[in-house]
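The complex appears here without one of its protein chains, the remainder shown in place.
The block that comes next holds subunit A.
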Amino acid sequence: MRDIPFSNCERDFIIQAIEQRSRLDGRGVYDYRKMQLTFGEDRGCCQMELGNSIVMTQVSCEVTPPKQTRPSEGILFVNVELSPMASPTFEPGGRMSDFGVELNRLLERCLKESRCVDTESLCIMAGLKVWTIRVDCHVLNYDGNLVDCCSASAIAALAHFRRPDVSVSGEEVTIHTLDERDPIPLSIHHMPLCVTFAFFSQGKYLLVDPSLKEEKVMDGKMVIGMNKHREICTLQMSGNMLIMKDQVLRCSNIAVVKVTEITELIQKSLQADSLARSKGQPFGFPAAIETRKVTANEKKSEVIDVVGIEEKAEQIVQCAEESDEERRRRRKKRRRRRLE
């Protein structure tokens, strides 16, 4: 579908606001929108909300033959899905837009080339069988800055994921089910996270975490992929503008702070999730729904008549037992008939 048109008056206003150091949603220049991380009931499922941008990531695994060039390493596969549900401008079907390709490549570079996941530990039998880890990011709603949202949700999902245990004896490989042996977490060395900077008026003004409207007005953007040890994993600039060297350095200093914050948030949510799981408290998406919202439905508690409920239950149980006995009798009869 066609893009929702953007009027000149909105464009002018946003630039005017940025020049006065204020943003449409009342944030500061270096502030992120409200970030929220929820884990699903399944391992490796995670939903990241950054303001109104929502991305859900699911990690899955399967056993495949390795790549010829790297016979003793597992494979990490990253995929971003832009469905028209997220924004009417995204086209349905398999073909990806330029924006989708850019996002996918950036995420792939951030996760694969930073070697954050130890692929060698994913090898089962060198040259024959390895684990392929698949990361699927589904964009559920688009309100700008998908890169940061996708990268944070992808790494959080990877950290949350558990793969089934395997044992190798000679040529035979056994994959143990979840009941037999506890599944194993992936070994993750560090958490690379992307931070996006938008530039306006030829690099004169910069904003962290641009929203959709700000993204439409910006001259260009720079994405810094970084982990909390201050190691830069990716750096990409797009758009037509030139920026100064010290501007880049300033951005990387801001990125350090932001990455530390986001890493902390991910760690905290992971801990809260594992605590809830081990204690048997409710976890997953249903537990994360707030009932005190206008958009949430809550059923009021009803008064239930409990008089004579025990006798009723006993009756039902008796009926069930009787019917069980009848069934057994019938089965015996049938067997006898067959024998005759």
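Simple rule for what comes next: contacts are C-beta pairs under 8 Å (C-beta built on N, C-alpha and C of every residue); 3 or more make two chains touch, one makes a residue touch a chain; residues count from 1.
One rule holds for everything that comes next: contacts and distances are computed from a predicted model.
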In UniProt, the chain not displayed here, chosen among "Trafficking protein particle complex subunit 2-like protein", "Exosome complex component RRP40", "Nuclear pore complex protein Nup85" or "S-adenosyl-L-methionine-dependent methyltransferase", goes by "Exosome complex component RRP40"
The listed residue (A:Gly26, A:Gly93, A:Gly280 or A:Gly308) that touches the chain absent from the view is A:Gly26
Among the options A:Ser7, A:Thr69, A:Asn240 or A:Ser278, the absent chain makes contact with A:Ser7
Listed in rising order, the subunit A residues that touch the chain left out are 4-13, 16-17, 20, 22-26, 294
